[in-house]
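Below is the structure I would like to discuss, written out as structure tokens.
One protein chain is absent from this view; the other protein chains keep their places.
Coming up: chain A.
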Amino acid sequence: MTQDLFLLTLLFLALLGAMAWPLGAHMARLFSGTYAWQPRLEAGLLRLLRLNGDDMRWTVYALGVLLFNLIGLLVLYGLQRLQGGLPFNPQGFGAVSADSAFNTAISFVTNTNWQGYAGESTMSHGVQMLGLTVQNFLSAATGIVVAIALMRGFALRAAAGLGNVWLDLLRAVLGVLLPLSLLLALALAGLGVVQSLDAHVTVALHGTPGSTQTLPLGPVASQEAIKLLGTNGGGFFNANSAHPFENPSALTNLLEMLAIFLVPAALCFAFGRLVGDRRQGWTLLAAMTLLFLIMLAVFFAAESSANPLLTALGVDGHAGNLEGKELRFGLAGSSLFAVVTTAASCGAVNAMHDSLMPLAGLVTLLQMQLGEVIFGGVGSGFYGMLLFAVVAVFVAGLMIGRTPEYLGKKIQSFDIRMTMLALLATPLLVLAGTALSVVLPAGLAGPANPGAHGFSEVLYAFSSAANNNGSAFAGLSANTPFYNTLLGLAMWFGRFLVIVPVLALAGSLAAKKAVPVTSGTLRTDTGLFVGLLMGAVLIVGALTYLPALALGPIAEHLTLFGIH
């Protein structure tokens, strides 16, 4: 069992590195505009779309990002509300309710893809394709351009602007996400993921004459590809990647996991190239990978232990906790997927997270609460990790007796203000949202289980929403006006209360001159710094959430195993 996981993880990381490295190189070139074919093509595209291609100050860049997402939000809300009258609706679904549409629109625009609804019984193919899938691309592109803008903040010297937001969005969608999705969609369809515009097929059940089964169909493979590549996670079906039409085999399972980490890993390589020091990219990747392996180890240790409540009923516990798992994937395939999907802010699931052992549930919770920086969402994981790097550099820089600097840029009071603003946003939303929900009657109606587990369900929902993960612990009845609204707000602010300060930080850094490196400079490409960065992530995250976690999964774990 452990050997399975070990080999699978090794294979996974090796393939990831092999694919992310060239993609990172491609993205670095693409976003610097150094391909020979770029200038003419891009100028033409901008002319066609009547967009201005000028260099933008951070404020204009941020305004562009906000405007772009606001329009996306309105369109997606409109599509859902008008669903009944729109084409590609073979099932004849009516309008989605106002609060659910609000929640879903924010959810897909913010790259969260939290789903309060069941896809196959709520959304028409038309809305899935035109609304949800389109936003899967656009929200991922938003993450990428913000990450690129922050990289430019470090790479540029004494610059007024951060680049052009429209051009960057075009590059992200057309130059990165579309080609990758096309390849992946074809591969998945080839491996058995369904792709059809029909409603469903009704088949007679073999061996039981007279009874039939309805098999839902849809443009699944095409949505599946971007769902993973864009770390969106919103499944075509409610069962998400546990559904055999979304994820039929061990091979597709591996492919899907790789797709989740591909762009986040490639961004590290792109960073190294853009700032002209590849070791810097490797450092971030090393910190992410090590944190990931620690989380995986804890998760797997918890999952391979038997649930004492089940063993008491005479269930053989040797295979570990198989409750809520797809046996097609087994313990290793499910564990790796669960840790990957919560490390990255994907939220696609191939197992029931509500059925995880308490400590495994804690790992998934904590990974989200750390701010989705262990690989993290497309773009957002990268800029989140850089925020922690800024914190690490700040404290360490003081300890060597210099004004802290990262990649030659001095970290001063404005930069710290923006960094801390971005890092404060999600704990505020998670803790305040959870607190409101466990006090108000409307919130208390949600959890399916009482006590510590019920608390974990609510905490998981807000951690997932505010950190734009979108996976669910399930168990929580969240499709209510109360949760739809509160979680919708958590998703929106969890996204943009981070993005705006990050762009402000990028603008401030870009405007600075670079300090030359001397032997008195804190090196940020060493093992020591990897350790420091991991420490910053774990300590800030753990200190913020330890009390809440103690009342949830930790109390649950101690109760379950009768530890006193």
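Operating definition for what follows: contacts are C-beta pairs under 8 Å (C-beta built on N, C-alpha and C of every residue); 3 or more make two chains touch, one makes a residue touch a chain; residues count from 1.
Criterion: contacts and distances are computed from a predicted model.
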item	value
From "Protein-export membrane protein SecF", "Protocatechuate 3,4-dioxygenase subunit beta", "Hydrogenase expression/formation protein HypD" or "Potassium-transporting ATPase ATP-binding subunit", the hidden chain's UniProt protein name	"Potassium-transporting ATPase ATP-binding subunit"
Option touching the unshown chain, where A:Leu5, A:Val109, A:Ala242 or A:Leu522 are the choices	A:Leu522
Sole contact to the chain not displayed, among A:Gln3, A:Thr202 or A:Ser413	A:Ser413
Touching residues on chain A - with respect to the absent chain	391, 394-403, 408, 411-413, 415-417, 420-421, 423-424, 427-428, 431-432, 434-436, 438-439, 444, 450-452, 454-455, 513-516, 518-523, 526, 528, 532, 535, 539-540, 543-548, 550-551, 554-555, 558-559, 563-564
